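Missing here is one protein chain; the remaining ones are kept as they sit in the complex.
For chain A:
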Amino acid sequence: MDETASVPVKGNGPALAPETMKRAYKDMLLVRRFEEKAGQLYGMGLIGGFCHLYIGQEAVVVGLGLHMKQGDKSITSYRDHGQMLVAGMTPRGVMAELTGREGGYSRGKGGSMHMFSREKEFYGGHGIVGAQVALGTGLAFANKYRGTDEVAIVYFGEGASSQGQVFESFNLAALHKLPCVYVIENNRYGMGTSIERASASKDLSRNGAAWNIPGRKVDGMDVLAVHQAAQEAIAHCRAGKGPYLLEMETYRYRGHSMSDPAKYRARDEVEEMRRTRDPIETLKAEMAKWGIDPAEMKSIDDDVKAVIADAVDYAKTCPEPDPSELWTDILVEG
């Protein structure tokens, strides 16, 4: 989206320009604070149903977002709040959808798992594991059909990576050289089943190898590493060379959904990740190393906090949808 992201700084400077680092920091913090609040509102009964938090995985969507431009499309599963915020959808609209209010992106008819923005080219928010991979391949198909250099970023978890339609999609994308960046967010657990117990493929970045789809394994806890990989993958797709596969090694701190007792992993494992690999703390350290004033970071913290507080206020006070909404948007009229 901005030029600075793709211009490497000369000499021994940081991997990202300071302004871009600040933007990445702000975006990651926005997602983190948003999700913390969502968890809190869920506990208060203001958010219902299923609610899957993105906490821990922020570097993935933020790092890719640095290289997206106007017209690029994205699509993901039900763990979608982070993708929406990075696509530029407002925290107010997303939070109000979570609380099921008329000011939500889907006017309260979608909920946590089903939000979309035509304007921001965000195509959902899909509740069926793996479905977004075939749909996202269609977004890339549309880009190519229209002859643009726009790309589609298609996010899915390692749990979805064994779905049959994922491999059908790889085949179609490779056959038609579709501009599709497949991003496997490998957070190690598909609900409660570890990747070792679910996939015989030990290197998911090679899952497209049969179709010659280039793949790369990336430290998804490090936004600088994600940025570099995203730059390469997106450039590959823009150049018309076909799909690209990124396996992001990441980690979710919270349960699969809010109702996850988390008995399938040791508490120490979670604690260890938070202490040593946290994407926000890692970037903060990098920023400090390159002389970014802590006061500036504090001011970003405060800004984000205010934005989230405003979103929460809005989502709590916005009215519920009118009962007449039951019968709208079933078919396009005319």
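Just so we're on the same page, contacts are C-beta pairs under 8 Å (C-beta built on N, C-alpha and C of every residue); 3 or more make two chains touch, one makes a residue touch a chain; residues count from 1.
Operating definition for what follows: contacts and distances are computed from a predicted model.
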Task: Complex member absent from the view - protein name from UniProt, among "Ribose transport system permease protein", "Pyruvate dehydrogenase E1 component subunit beta", "ABC transporter domain-containing protein" or "ATP-binding cassette domain-containing protein" - done: "Pyruvate dehydrogenase E1 component subunit beta"
Open item on the list: For the chain left out of this view, which of A:57, A:77 or A:117 touches it?
Closed with: A:117
TODO: Using the definition of touch stated at the top, determine which of A:77, A:165, A:205 or A:250 touches the missing chain.
DONE: A:165
Task: Among A:60, A:139 or A:195, residue touching the chain not depicted - done: A:139
- [ ] Could you tell me which of A:194, A:299 or A:328 touches the chain that is not displayed?
- [x] A:328
TODO: Can you list, in ascending order, the chain A residues touching the missing chain?
DONE: 36-37, 39-40, 42-46, 48-50, 55, 73, 75, 104-110, 114-118, 123-128, 131, 133-139, 141-142, 145, 164-165, 167-169, 171-172, 175, 253-255, 258-263, 267, 274, 316, 320, 323-324, 326-334
